[in-house]
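Only one protein chain is missing; all other protein chains are in place.
Chain IDs A and B follow the sequence of writing; residue 1 opens each chain.
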Amino acid sequence: MNIPRRSKGFMGSIMVVDLSAQTIETQPVSRKVYRTFLSGMGLAAHVLYHRIPEDADPLGPDNMLGFVSGLLTGTGSLFTGRWMVTGKSPLTGGWGEANCGGHFSPAIKRCGVDGIFFSGISPKPVYLYVDDTAAELRDAAGIWGMDTVETETFLAAQHPGARVACIGPAGERLSLMAGVSTDQGRMAARSGLGAVMGAKRLKAVVLAGKKRIPVHNKEVMKHISRICNKWVQFQPPFLPGFLTAPVGALLRIMPWAFTQDGLLYKILLKKWGTVSMNQISVEMGDAPVQNWKGSNRDWGFFKSLSTNPDVFTSKETRKYHCYSCPLGCGGICRTKGRHPRTHKPEYETVLSFGGFVLNRDVDTIFDINETLNRAGMDTISAGHVVAFAMECFEKKIITLQDTAGMALEWGNPEALSWLVDQIINRQGIGHILADGVARAAVRLGKGAQRFAFHAGGQELAMHDGRNDPGFALHYSVEPAPGRHTNGAWLYYEMYQLWKKITGAPRMPLLYAKARKYETGSDKAAMGSANSRFLNVLNGAGVCQFGAFLGIHRIRIFDWLNAATGWHMTPDDYMAAGTRIQTLKQAFNIKHGIAPRDCALKGRPAGDPPMTHGANKDRSIDIDILMADYWEAFGWDKKTGRPTDRQIAEVTDVS
Amino acid sequence: MVIPDYYEFGSRTHIMAGYDALEQIPGLLSSMDAQNPMVITDQGVSRAGLVDILLQALDSRITIKTIQDDVPADSDLITVHTLAGQYRKYGCNAIIALGGGSVMDTAKGVNILVSASSDNLLAFSGANALTHALNPLVAVPTTAGTGSEVTRVAVISDPDNLRKLLFTSGFLMPDAAVLDPRMTLTLPAPVTAATAMDALSHAVEACLCLGRNPLSTAHAHEAIALISQHLLPVILQPDHKPGRLALATGAALAGMAFSNSMVGMVHTLGHSVGSVCHAPHGTCMAVLLPYGMAYNLHKTQPLLADLLLPMAGADVYARTPPADRAQKAIDWVNRMNQRLHQVTAGAHAVCLREMKSQDGKSLVPGHLLPKIAHTALGDGSIFYNPEDLDYDDCLMVLEAAFNGAPLDLSRVKKG
Partner (left out) sequence: MTALNHFLCRTKTAFGTHALDHLPFDLSGMNARKPFVITDQAARDAGVHMVLARACRDTYLAPGLATLTDAGDFETLYHLFVDKGYDSIIALGTGQVVQTAKALNLALCLGPERLRSPADPGQIKGPLLPLVYIPTHPESGQDTAGETSFSGHCFVSAHLMPDIAVITADTMLGTPLAAVLDSGLSSLAACCEVFAFSGNPFARSYAYAGVCLVMDTLLPLAQQSDHGDLLCQKAGKHRRLPLAKLTHAAAVSGYIQSNFPNLKTRQAGAHITALHPAPSATLSSGLCMALALVHLLENSKDTCPWLGKLLLPLTDAAHYAGVPGPGQPDAAVRVIRELLQALYETLPQGMPETFDEAGLTPRQISEISNLLTYAHP
């Protein structure tokens, strides 16, 4: 075996835990793998492609669950506290990934590995404990059943200084909307990987390693970090500090669009966090309303006013920063209700349980946010399921009999809280809904599928492809579909990749808004650049909000070279991004996914088009966008399948 | 000379250092068109008769509008707001800050408010929130240690919310720093020792940390030379004016150096011991300095070796084989601490365990070390230390410094 020389930036090995056999092994990874796929998500794709057999049941012993850290994590860079959970998704049956901040990412590397992979199924509940002297599976019978906050509090008391990632009751009950939680409420939520962890009877991963993370040139790292930090602290002179709904309305009305500079978003994030977008998004048509059928008309300025950003910051007792983050978009809040201390809800949660279900009661949103965090369940998917149930109730597919007399009316806070509890506990109607909208619609029948919106089984997020077709494309086309973090035209504008890499179309400062809705080769180039760059970010463990500063301000490629001692160009790194994308697509092909099947259908694709509101008359040529995108990668235009040679290139690496 | 990729160095404070430096203040103020100063100081300074010396030196050439001498030991928001009110009430247009670190910080805070005509200091907290020059501020330090007379930082506590507000901006540098030995002649020996070692730790860290550059290193070396030559003689002969002036100058030089080069773990840990245990800052720094040097030894060997020359002089430097110079510099600091321990009759502590309050109680109880280590992780200066530090590393260093035991270098994880 190829024993790596002293690695720089990455740790050079992975930990593999066989839960069935209760064995733990550390395996070296060749440096070629890192150069080809970076670390983080790329490393995970490499490991899982080869080790998960094609007929593996996602909740069975053959599936593997990987926790990976980023290449740049802990190297003196900034915004690099992201870690990822990966595996075969039980929601989609294909590539599954979920990305999270907090402080868990450096903890993985400080155990001397870049990733920890689990296979098999433990005979009894266990948790993995790793420190510098030992790695062992410990009995978790006593904590099985605890919520995520209780679990973490308990384990932190047992192991002072350790970092914990765990599942809550949702994962234990194999809800396909379950995620993995850390820092008492940061969630690697998507792809239903919490259920995979629950199926493996793995309650938690507790990491207390203290190893140093090696770096090629720390001084250069920190110099780059200093200038990056200056950008984070920089207040551009001509931008107003306060932007609210009217700005969103303006963006909607104007016939032309500005290429967005992420510096603007940075200001909003720094002041309010993601909730800064609560009202702007509705006004400009970015936020879907009422299970994708409503618009800003149904959820106008005064209705969304109760979720204006200041409401959230007024409850904030302190800012919450993830590891190595100079921005700090998170917050710890004090609220009324069952759990006075809670993480500030994110935009996605607020909209999912706000405009998406026509709920104006903020206290309920806070409460549901904490309830779902504790249960270890994805708030986006849960919001979708609840909206789906409400629409089914409206359409009489679900009746009062099904709900024990609870009227699931739009915007009824009481019904929301009740339904969320039912879903978490898998009781009554909750049992039908707990595995996501796609399965719930099948179980309900009666034409419920018309109201279930997802991509390949994954619920969509609170960004509307009819406003920014980039979202629609990336919801549909990615190996892990249905999530807003994959990409959008807006993201492309903010990354400003054309300043560093070749082949990325330059965005003009001002353009006719209609251009956004056209298809064409430039859109394919933008989409593929988004995907490839995101793979670099996920390989490096960089937060997307940091990347939104623009690639000339957050010098990720320079950091990567300084951390590893490599001399790769930005284009070289983007090529690694291409390889990772191909490998993940190959993973899906291997597992029998037809990429076409993930295409958005119905309302989110503008079918039929809205008759009112910000996205009136807009529909998305999703087939053309997808075909062009695949072509940009050199894959088959019709099926989205990479060529055999392309697949061989990325699978013959060892 | 190794020149970093990028650096900056600036210290726009007008320095006046000399035996009759105080007499220069009227001229300084008039050159800034500021004839109506307010004097900010504290009770200790006032009791020591330093205000009288200042007034005598100013003679009648300038009208002091008001003298405010009730700055507490830990400058806080209330004091700043009260003093700003006084400034306006008396129609002042400049501040003379006479005292140590907390007086300087308070004066900087007052100056922010009165210059911006604001009543909300919070609006200016954080990095670079100031965008306009402030009113004239003349700093007259009465200890030779903190260097706040030339730094761009002010720390003001917000007791209501149990937090410390940090203000950083180039505009916070005082317009002038007046270093007069008459201001430090009466400092007791232990305080002299602690403050001078504080300055020495500024200078040493300025040479080791990330932002170091040729200009900051030149300032730091000059500071180290002045302090190491004059500290012991001054302790033995407290009224030695040239020595006092040299120490004051060294402290200012060190302040200029470290505010441009950033500081590292000695400050990280020193701040934390200070804030957790309310122990005197200078002594904490003195005790921790050799440990900080040793911890970073493998990363900064040549830089540490260079320090031996200003510390111990050319002869010792030339006699020491190049490979041993770094260790020798660490030993030199250790020996300096021990000598100070002897000449102050034990008042200058050489380990954290020995730090005692005036009534003889132990200031740094051993059971608080974990808490100190935890606090240290939240200190911004940790980023600039040459070698990484985690909780265990902090604790290991603190434990060694607590007992006065040498640092076990084999336990330092080399990243």
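To be clear about the criterion, a contact is a pair of C-beta atoms (placed from the backbone, for glycine too) under 8 Å apart; a residue touches a chain by one contact, two chains touch by 3 or more.
Computed from a predicted model, the values in this text were never measured in an experiment.
For the options B:42, B:76 or B:222, the residue in contact with the chain missing from this view is B:222. Residue B:249 is the one among B:249, B:268, B:344 or B:375 that touches the chain missing from this view. Checked against the full complex, the candidates A:15, A:146 or A:263 give a single residue touching the omitted chain, namely A:263. From the options B:118, B:131, B:357 or B:403, the residue with contact to the unseen chain in the full assembly is B:131. Although one chain is not drawn, its touching partners on chain B can still be listed: residues 1, 3-21, 24, 31-33, 128, 131-133, 169-170, 213-215, 217-219, 221-223, 226, 242, 245-246, 249-250, 252-253, 256, 306, 309, 314-315, 317-318, 322. Across the interface with the omitted chain, chain A contributes residues 223, 227, 230, 233-239, 261, 263, 496, 550, 552-553.
Assume only the chains that are shown with their structure count from here on.
If each chain is reduced to the centroid of its CA atoms, chain A and chain B end up 46 Å from each other. Chain B makes touch with chain A in their complex at residues 4-6, 126-128, 210, 383-384, 386, 388, 390-392, 413-415. Those residues of chain A that touch chain B in the complex are listed here as 76, 110, 161, 210-215, 218-220, 222-223, 225, 233.
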